[in-house]
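With one protein chain removed, the remaining protein chains of the complex are shown where they sit.
Letters A, B and C mark the chains in the order given here, with residues in each chain numbered from 1 onward.
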Amino acid sequence: MGEASVEIVHAINGFTKNCYVADMRDVNSEDDNDSSCWYEEILDEDLKWSFALNRVLHKGTSEFQDIALLDTKRFGKVLVIDGKMQSAEVDEFIYHECLIHPPLLCHPNPKTLFIMGGGEGSTAREVIKHKTIDKVVMCDIDQEVVDFCRRYLTGNREAFSSKKLSIVINDAKAELEKRNDKFDIIVGDLADPVEGGPCYQLYTKSFYENIVKPKLNKNGIFVTQAGPAGIFTHKEVFTSIHNTIKQVFKYVKAYTAHVPSFADTWGWVMASDQPLEIDPEEIDKRIEERIGGELLYLNGPSFLSSTTLNKTISTSLLNETHVYTEVDARFIHGHGLGVAPYRF
Amino acid sequence: MGEASVEIVHAINGFTKNCYVADMRDVNSEDDNDSSCWYEEILDEDLKWSFALNRVLHKGTSEFQDIALLDTKRFGKVLVIDGKMQSAEVDEFIYHECLIHPPLLCHPNPKTLFIMGGGEGSTAREVIKHKTIDKVVMCDIDQEVVDFCRRYLTGNREAFSSKKLSIVINDAKAELEKRNDKFDIIVGDLADPVEGGPCYQLYTKSFYENIVKPKLNKNGIFVTQAGPAGIFTHKEVFTSIHNTIKQVFKYVKAYTAHVPSFADTWGWVMASDQPLEIDPEEIDKRIEERIGGELLYLNGPSFLSSTTLNKTISTSLLNETHVYTEVDARFIHGHGLGVAPYRF
Amino acid sequence: MGEASVEIVHAINGFTKNCYVADMRDVNSEDDNDSSCWYEEILDEDLKWSFALNRVLHKGTSEFQDIALLDTKRFGKVLVIDGKMQSAEVDEFIYHECLIHPPLLCHPNPKTLFIMGGGEGSTAREVIKHKTIDKVVMCDIDQEVVDFCRRYLTGNREAFSSKKLSIVINDAKAELEKRNDKFDIIVGDLADPVEGGPCYQLYTKSFYENIVKPKLNKNGIFVTQAGPAGIFTHKEVFTSIHNTIKQVFKYVKAYTAHVPSFADTWGWVMASDQPLEIDPEEIDKRIEERIGGELLYLNGPSFLSSTTLNKTISTSLLNETHVYTEVDARFIHGHGLGVAPYRF
Partner (left out) sequence: MGEASVEIVHAINGFTKNCYVADMRDVNSEDDNDSSCWYEEILDEDLKWSFALNRVLHKGTSEFQDIALLDTKRFGKVLVIDGKMQSAEVDEFIYHECLIHPPLLCHPNPKTLFIMGGGEGSTAREVIKHKTIDKVVMCDIDQEVVDFCRRYLTGNREAFSSKKLSIVINDAKAELEKRNDKFDIIVGDLADPVEGGPCYQLYTKSFYENIVKPKLNKNGIFVTQAGPAGIFTHKEVFTSIHNTIKQVFKYVKAYTAHVPSFADTWGWVMASDQPLEIDPEEIDKRIEERIGGELLYLNGPSFLSSTTLNKTISTSLLNETHVYTEVDARFIHGHGLGVAPYRF
């Protein structure tokens, strides 16, 4: 019996989205109502989140981590690394649109972009929608994750095989240090900074100052995922990342969005030495001009809105004093979604 | 051994919040790390949400439903009705601030308010912060829930014993029909409209038209909780509630906020025949003038922001055609948080 | 990519046992330590049993029920019907040895056997080990279950393709009624008798009296699975089945064994109008002479032991008065493992 590949076509607001593809057999029985198989994620020692599971589609393992692609009823195909959910088919677009489009749309004319991490391919996929872009470098440390995702996340196939994309397997810090080329946009798509964790070094003041900033072109913009940003979780890393970046860049904007499969609101921070102007009409105009295909989550007004945070969060951002440095690290204990080396 | 009552004082952003109070014995052992007791909520047949449990504090039962107050590690004291979580100590302020303050702050001078439901007391608590208010009627169908909450949710004690508050035990529709008095604000703090469910009748076009509207004073504002408003859940009831209200009132505003313990973004809809102007500075000024104590979640800018919805949601709101009527009901199947008669 | 079939060989006490075979890809990653996927069985509304899950191997559906073969870490391949676990690779031998070998070994010279149910094939597999047997009829109502198991439970392939086996798809009661041939042994391998359930009719006094008994040869023995037989569960059906059979047959023996994956002790009842002599040495001798291959669970002494029940159970068996009849049915409410039409 051969592998029967079937494309799953999702229609959301009329937009057809080809995403993950499963190896499907016994197709007819896919929609039984047998809810006895569950994917259980231990978000924290006092909080668990369980999705009914159709199948464990694929499993792989690298020298760094275990990778699995699960088929869940509620969130579709879900990428799991070391037991932590990275990405769910049905709502990863929220995360990836929020990470990529704001900085690219704020930039006058972005041509080159460097992704730290992003081996899943979805980040590159969003980038490549921009017509102005002619060069994207994706730098991930884990060859296996890149191979696994390139093979099984067919919704990202176009991105993975795009001529504009170069994939480099290396530690992002080392890669940026050794390269001579500069970029219009640098993107941090990495695990949260956990003391002793593999990504910590890519969140420090000196990393931003000495490695990222010099590799940005004039008008260059840096953006990074910035961890959970919910009412009770935003001080785990979000406020510290924001405050650290504030030490290095002149203009800094934090913004958030609720990602259902993460069971929390998530945060991003973008920064530049040029003003980050967010005029809703101009954003919409640029989306029209620059992006092939539609965006599902973002438009001008909603992006402006996502930068206006509720009182609790904005007060915390103002009051945060902690800066990630190589020497002095605030210890993050028991942080649920943030410990997997790959993303969270 | 008698009941040892101890006040739990929470400090959030410097604001002291007296909330739920537990009957505490063996206090010292409250912060062990034994996570083997769990409160598991079946949000939907394919999604579960589990909180580590310290204690089951109190249980009661009415002719309508079972009530429990649990002490959970992550969300503090949690009120559960018929196995569905209604309210969690640590973040109920988000829900209740969003329900109450926008309509009151938009109103030039609100003096009288009628709450449909709200037996928990938290809604009344927020109302009573407004100095302009001199009369609040809370109309809940379940005497037991009111008694249980009055007795065990001591953070709401002040509200429950306020001279400004009248508590009526009745079906809200019947109560409004029989009363002669009118109100500046009418609040819907009820379970979602589920076909065949007990609250369905309080969401229909004819209910709004024939019973709510006539009981509003000139400049009166109606607001209702409007169910889950996440990317994938907003079409369960949120868009229909919004569209139904649009048939009856001239000005309608929908807004949302992420409530961590609900594991989703939640929605509210307010409406009036007078324009609902939301000038951020004016909102902040009125908060300053009218509200005793601080708000934790809302201020002018963040409220404006909460009315600017992301592209998916705003498109759905525009396109929704369904109206709740007494005859034609869209059947809501398997709606997780929406089936308990009391709230959700 | 084609289907890579690999035989799983289990060594238990030196005995090689070919059992279920999986469709295995990514073999190397099968023994990762990712325990976030679980198979959760709701044994009863107040009791759950969860096994870490490697994969959902196969799924199918019939007009009657949903079938799945899961790969679990603890219990190996597990056959699940309608969300209830029927059989686990690692310990199904306990159930099937206990069901089949006692009656066959007590019989002087068993040649013919009729299985009511047993579509899984494991029961027939145990029967065919007996050299005296030349004809086995397996009568199951569900073609799909038989096909599914024949295809995926390769450990039973030899039995499924044995010349001695006839498979009939029919209701067992109807089949026995219409047939003329008689049998040395008749086996009940069906779901527990639940009022209104599909198997109830095959546990009544009149069924045993008018249909089973007449189809037994002289010296014939009847045996049936008899449900949970634990300290607290043995009165659900076990004692009633035993008492009902006592009304019809002269000699009746109940016996039990703990089956780990069932999370309980299980029971069987065998009966005959000839004495059921269980001399341990004679049993061992017959095992030696008659059975090809080894038994894993049973020998003479242990079988005698399994018929000596603890005080609680033997007292209940003595005191039970209930008899299953077509008219008067004791209602079994909320019986966990017993509601699935196929087995339990």
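Methods note: a contact is a pair of C-beta atoms (placed from the backbone, for glycine too) under 8 Å apart; a residue touches a chain by one contact, two chains touch by 3 or more.
Just so it is clear, the structure is predicted and the values come from calculations on it, not from any experiment.
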Contacts of the hidden chain among displayed chains: B, C
Among C:Asp66, C:Asp91, C:Glu126 or C:Asp184, the residue in touch with the chain that has been omitted: C:Asp91
From C:Ser50, C:Ser162 or C:Thr325, residue that would touch the chain that is not displayed: C:Ser50
Touch criterion as defined above, residue of C:Ala226, C:Ala263, C:Leu276 or C:Ile291 at the omitted chain: C:Ala263
For chain C, residues in touch with the removed chain: 12-13, 33, 35, 38, 44-52, 72-74, 90-91, 94, 230-233, 257-258, 260, 263-265, 295-299, 301-302, 304-306, 308-312, 314-316
Chain B, residues in touch with the chain not shown (by the definition above): 1-3, 23, 25-26, 28-30, 32-42, 53-56, 58-61, 66, 68, 70, 80, 82-83
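Assume only the chains that are shown with their structure count from here on.
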Whole-Å gap separating chain B and chain C, where each centre is the average of the chain's CA atoms: 53
Sequence positions of chain B contacting 2 or more other chains: none
